[in-house]
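The structure under discussion appears below in the form of structure tokens.
Only a single protein chain was left out; the remaining protein chains are all shown in position.
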Amino acid sequence: MDSTKKLMVGIFVGGCLLLFGVGLFLIGNSNQLFTKSFQVYAEFKKITGIQNGGKVRVAGMDAGTVVRIEVPTHPEGKFRIYFKIIEKLHPLVRQDSEVTIQTDGLLGNKYLQIDAGTSFSAPARENAMIHGKEPFDWGDLMDQISVTVKEVNGILLHVKDQLSATLVQVESAVKSANLLMIDARPHVNSILASAKDISADLHEIIDGVQEGRGTVGALFKDEKLYASVKRSVDQTEVAVNHLRDATASAKKVVAKVEDSEIVPEVQRTVKNLQQITRQVKDAVEKFEAAGGDGGASENLQRTLAGAREAMSDLSDNTEALKHNFFFKGFFRRRGFFDLGALNVTEYRNPRFGKDFKQYRLWFATEDLFRKDAGGAEVLSAQGKAKLDEAMTQVLAFPRNGPLILEGFASDGTVSQQYLAGRRRAVRVQAYIVDQFRLRPAYVGVISLGSDAAFNKTAKDGVGLVSFYK
Amino acid sequence: MPDPAVAFDAVSKSFGSKEVLKNVTFSIAAGTAFVLLGRSGSGKSVMLKIICGLLKVDSGSVAVHGNEITKLDSQQLAETRRHMGFLFQSAALFDSLSVGENVAFPLRRNTRKTDAEIREQAKDLLQKVGLDGEYDHAPSQLSGGMRKRAGLARALAMEPSILLIDEPSAGLDPITSTEIDQLLVDIKTKHHATLVVVTHNIPSARRIADQMAFLEDGHLVAQGTLKELEQNENQLVRDFLKSQQAG
Partner (left out) sequence: MKSSEAALEWFGGMSIFSGQVLRQSFARPVELTELLKQTFEIGWRSSPLIILSGLAVGGVLSIHTRATLERFGAESMIPTALAFAVVKETGPLVAALLISGRVGAGIGAELGGMRVTEQIDALESLAVDSFKYLVITRVLACVVALPLLTVLMNFSGLAGGFLAETMISGMSFSFYFHAAFSSLGFSDYIPPTLKTMVFGFIIGTVSCHLGYNATGGAEGVGRAATQSVVLSSMFLIIVNVILVKFIFFLYPGAG
């Protein structure tokens, strides 16, 4: 055994031990064993898989580890998670910091995320509690949405029943009341339509998400997507809040209608009508007079306008949701975003409905409409029969694409043409939606004015285009 | 009367079902050269290993200088072995050491001499067996006779009182064989050592032996001087001694 061999054994043993030590040091370093740290805790009802030794991040930076977890002693208790954070990040951890349980990527380990507090608050003390925000749960959100939607539906139905009962009475009884109602009706209709839209869309979104269709599958592969999903969830929460507001407004509408003097007034009017025809006019005049100086009718109108506004807010939010990438796949699969927002340019774009087959029908104005006493066009009995016949054909095709009603008119200025065309299409829409119980979201209206792309000779009428696959 | 150097008393030894020694009794006086004769595989080498304590007997007892070798603990056994030298049939030099270090090995293990002293002594030993200048060679570079001589030098290193030698002339030419035999006789006379030699080479036995014994089928069939054995009533013994007289 000469000395060179001894030296080599020394190099071998020493070198390997040194490497081992380097490994120990690197691991210890990454576990913050050698840095000064302080300990705090947070409480959670659910800990969703946090373990001893789990990572802690302060504002995204690796900052420490979970030291120990105390299990609650009774069902109402909370888990207490003790963790330590390196001293360097102490200035960020304030008494108003918030701890959440997060997942590293979508499938990674759970870790604790501590949001930096505000400078108004004192730094967290050693062994102090930091407020823990319960983990977000998709299931909870979905439950919340569906409960709210049900509630809204119930209220809307209630409103509808109340209103239509009242309106029917009013309409059949008093001409002048009819005028008022004609004024109010678009408001109410549009509230109902958009409420239906919203609840239908939400239903479909929830269904889609629950079945894991569309982008949801892809979701589980990308962290960026994950972040966006969280944003969209926040938006959904906002939307739900809006929906609540809308519900409250709708409740108010009902209350107002119930409280207001409309019902008893109308009833009295009806009685009067039944007794003395002569007195009807007086009653109407009186009623109109009441409306003139800020009485019940103005009140109702204002309320309805308010409700409509609230509903359109909600529409905007669901609209944003639709264009959010998360649900984009869903709407793309459906083939269109929102038929209500369809404009001529979009409609004329060859890409519109390119995945669908089309079935077209043409109805001339004179076949569909008659003039009522006020000169407005209303659907004639003959027209309704024609539509019934046509729809029977259309409904023979699969109902998986939109139904578009194109309104045409050739009299007057361009804007008059547009409005007249739109009115015609809307009348037909209202009729077939009601008659055939179609989902309004699937029946779109577009006014093409005097643009006679459909038929060179016929410039007045309604075109019915059914898209299907 | 002093204790005999080696004494076997009713020793039996078997390997598996094969009995190698059957109730063997004899003794070797100190300072004599004792030659064990017998046919190949008659158990002669086993007797050497039993004397050295490398093999344990099944029954009977073996005493070396009056100490029963079967009852010694490991330390006493090691102490006894320090006074023995063993030359193996194949010399059994350590392949991992040079020839000189092989000879120096027992000195390094069992004495407190300095490195220089040990080297000097090992060189002397090598010179004694006619291997001067081979100190740094590897055992594999030596011929059979040279290896045997190096083995002898190693066995002599501790100046043993009992020298156990297994086939000193096996595989060697007659001249080399004669040289080694002469060396053994010299050692016996100079150091008053007891020689226990196992061989089936009769000329070699004649040159060395004071006393002889003949082992056949596990039994010690004859014992005595060369003269006595030549007169032995056993035909086999007489034939054996005659057969190699020329060789």
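We just call them A and B in the order they show up, numbering each chain from 1.
Throughout what follows, a contact is a pair of C-beta atoms (placed from the backbone, for glycine too) under 8 Å apart; a residue touches a chain by one contact, two chains touch by 3 or more.
Predicted model, so just to flag it, every value in this text is computed and none were measured.
Looking at B:13, B:44 or B:81, the residue that reaches the missing chain in the full complex is B:81.
Only one of B:25, B:59, B:90 or B:127 touches the chain withheld from this view, namely B:90.
When you scan A:53, A:91, A:154 or A:412 for touch with the missing chain, the hit is A:53. One of A:19, A:61 or A:396 touches the chain omitted from the figure, and that residue is A:19.
Those residues of chain B that touch the chain absent from the view are 49, 52-54, 74, 78-79, 81-82, 84-86, 88-90, 92-95, 105-106, 109-110, 154, 164. By the touch criterion stated above, the residues of chain A touching the omitted chain are 1, 5-6, 8-9, 11-13, 16-17, 19-20, 22-24, 26-31, 51-53, 62, 105, 221-222.
What we mean here is this: only the chains that are shown with their structure count from here on.
For the pair chain A and chain B, the distance between mean C-alpha positions equals 106 Å.
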